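All protein chains but one are shown in place.
What follows is subunit A.
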């Protein structure tokens, strides 16, 4: 009851109209996506949340675990020869079978389930999975939920796990976006982080990917702040990345997680890891180099050429719902966030229960406060920033104003940028004037975003300040 009072009734009609409009759009209008409502989240009860049009599929197999990795993966055992040796590994086939069972047993989130617009094969090393098996997963998704005429289908691929033929096979299945896990352009760094490939395989992989006519959209993953990494190495990696001309670059700052090999060996900020200042500089270097090279820094760790944002990831940043399938994967359906078991055995049991209709999604529905936190946390990761008017509509203009006030010192210090409806940055002076005039607030300040790179670099600080405002 409380929630419904928070939202003007007109909102409930807002969406269906748009959705209908989208469905009526002619097919040839792709690949440009249909216009999306500007807001991240206007909904706080499941009835208002549109059903997912994105699916994440976890393919957990790796040749070996990288030293920084704490994802749910299944190491198949190291092998120097490329994938064919794992081609007939029964563990993969069995897992895919399990995955198909999960997809089959999953009920669509709504009666009028719209077709899927994005599918993301993440891992693990999805490129280790034989294309025929990938095809079976896509078929299952298509028959279960339907598939948009031109969906974005991404797959993560690691150097040394595929050849041209395999890539072409995948493209034939409809895969149209490749995320290549290069991570570094230095042999010693690749070895230091326990990657299963060397520099040679990186070169080959880039050649295959760029040489493939059917693939125009590909992303390169890089990791900064690796142990023993020097600014020169990082500069070199960035320029080699730019030279390879991917449409998208993801730059991840190394996170030393507990329970990983790095976690045992290293302490953040201490040798051989770069100091905090150095690693902040790495981040700035990436931002500068890639921006200069024509990439847009559209999310904390993502850069793309114009129009090549990862649509699947945008689902996350915009707090829209998505399906998740496979070991340890997360889903967000009807306002419920749920993470599947990270251990294979438990996951098998869970799928069985799902089939038996015994699964009780024990994850709690996201409450209004948490929803506001999700919106803030996710939208502030993006260059678009937090849409204040839609945030205000969903969670109260008061809260939106309080957030602005809390960020006031950081607008002054340049960590946060206030943006007007025409996406123009406001000066601190203008912002402050708006802030003092409570009634005018929404008129001019339309968005708040973190500045690049200073605000992005301190995003945790800034987001947790916002959390403190939402949940005092």
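We take it that a contact is a pair of C-beta atoms (placed from the backbone, for glycine too) under 8 Å apart; a residue touches a chain by one contact, two chains touch by 3 or more; residues count from 1.
The rule is simple: contacts and distances are computed from a predicted model.
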Chain not displayed: protein name in its UniProt record ("Protein YIPF", "Translation factor GUF1 homolog, mitochondrial", "Sorting nexin 7" or "SAM-dependent MTase RsmB/NOP-type domain-containing protein"): "Translation factor GUF1 homolog, mitochondrial"
Residue of A:377, A:419 or A:435 touching the missing chain in the full complex: A:377
Selected residue (touches chain absent from view) among A:88, A:112 or A:277: A:277
Residue, one of A:95, A:162 or A:410, that touches the chain absent here: A:410
Among A:76, A:155, A:251 or A:351, residue touching the chain not depicted: A:251
Touching residues on subunit A - with respect to the absent chain: 56, 58, 71, 120, 122, 251-253, 255, 276-277, 279-280, 283, 300-301, 315-316, 322, 324, 328-332, 337, 339, 373-374, 377-378, 381, 409-410, 413, 415, 456-461, 463-465, 467-468, 471-472
